[in-house]
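One chain of protein is taken out of this complex; the other chains stay put.
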Amino acid sequence: MQAVPIGIVTVSDRASSGDYVDRGGPAVTRWLEAALSSSWSACTRVVPDEIPAIRRAIEELCDSESCALVITTGGTGPAPRDVTPEATEAACSRMLPGFGELMRAVSLKSVPTAILSRQTAGVRGRSLVMNLPGNPSAIADCLAAVFAAVPYAIELIGGPRLETNPTVVQAFRPPHAR
Amino acid sequence: MQAVPIGIVTVSDRASSGDYVDRGGPAVTRWLEAALSSSWSACTRVVPDEIPAIRRAIEELCDSESCALVITTGGTGPAPRDVTPEATEAACSRMLPGFGELMRAVSLKSVPTAILSRQTAGVRGRSLVMNLPGNPSAIADCLAAVFAAVPYAIELIGGPRLETNPTVVQAFRPPHAR
Partner (left out) sequence: MQAVPIGIVTVSDRASSGDYVDRGGPAVTRWLEAALSSSWSACTRVVPDEIPAIRRAIEELCDSESCALVITTGGTGPAPRDVTPEATEAACSRMLPGFGELMRAVSLKSVPTAILSRQTAGVRGRSLVMNLPGNPSAIADCLAAVFAAVPYAIELIGGPRLETNPTVVQAFRPPHAR
């Protein structure tokens, strides 16, 4: 079976200019390495907090790299430079509000400022695109909260099958899709 | 008292072509029969997963059939053919995001893939329009979660009074509206 490409986009002015070591992207990669039992390969990008750059990264990962899943990290807050949700919405044909709702609800158990996150998820062609916060511990909380729904979401939009390691996350599929 | 018309729209390519027996529409009807104690009549439609057909069904049920409530079932997922939320938004003048939030939160107790639902609710004139999933057991869960707010919502937008059977659902109205 061919490795499924997964895009990981770090959105950070400081990481993209080299002033700062990217911690968000590696945290996403480590989580996926533990969670996925089927073959996959990481396509990583580091871009500044600019709508055109983020949007282009998402679109290339979906369209040219055929990523089944594109995960962004960073740029989801209320500050003027935070524009990842806008870029995601521009790249997607439809949005899935349940992802942001659940990630905020879960993060709220750790910090009251979780409500400031504008993180969302959407669909571009056969790719699922989702925003995560930049903070590595929040990344793990968010992925743990939503990932059980991710493999079936990818299948519903025409993407490949991902298998998970049930000690980390148990992918859910309705009986007729197992 | 005159029977209040309630629209029930099954959205399904297979049900509308006759390849499949509609189970969603009858599940909505059965739930309403148990829940409503005042007189009502069902206006049912079965339409394919196409925005114009769904939108037209909603608009006719609101405008020509004077339905106080229009409930759709099916077509709320992330798959390309799922377009019920888009058609609903096109037919409504304003959206009520709290319905989708609560229905997803409640469905999440049964299945992690509840976050994939894009179901929503909105207002068209004096009619309340709400999306339910296609799965009969999820239909009952969603109706049980939100229906206590439905009669008062209909009154706020100028519709008729519905009475509920309190052993199924206790309609809530603030003291000044009782």
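Every chain is named by a letter (A and B) in the order it is written, and numbering of its residues begins at 1.
FYI, a contact is a pair of C-beta atoms (placed from the backbone, for glycine too) under 8 Å apart; a residue touches a chain by one contact, two chains touch by 3 or more.
None of the values given here were measured: they were computed from a predicted structure.
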Residue touching the undisplayed chain, where the options are A:34, A:51, A:90 or A:116: A:116
Contact partner of the left-out chain, one of B:51, B:79 or B:148: B:148
Chain B residues that touch the omitted chain in the full complex: 94-99, 101-102, 105, 123, 128, 146, 148-149, 152-153, 156-158, 172-174
Residues in chain A touching the chain absent from view: 77-80, 86, 97, 100-101, 104-105, 108, 111-118
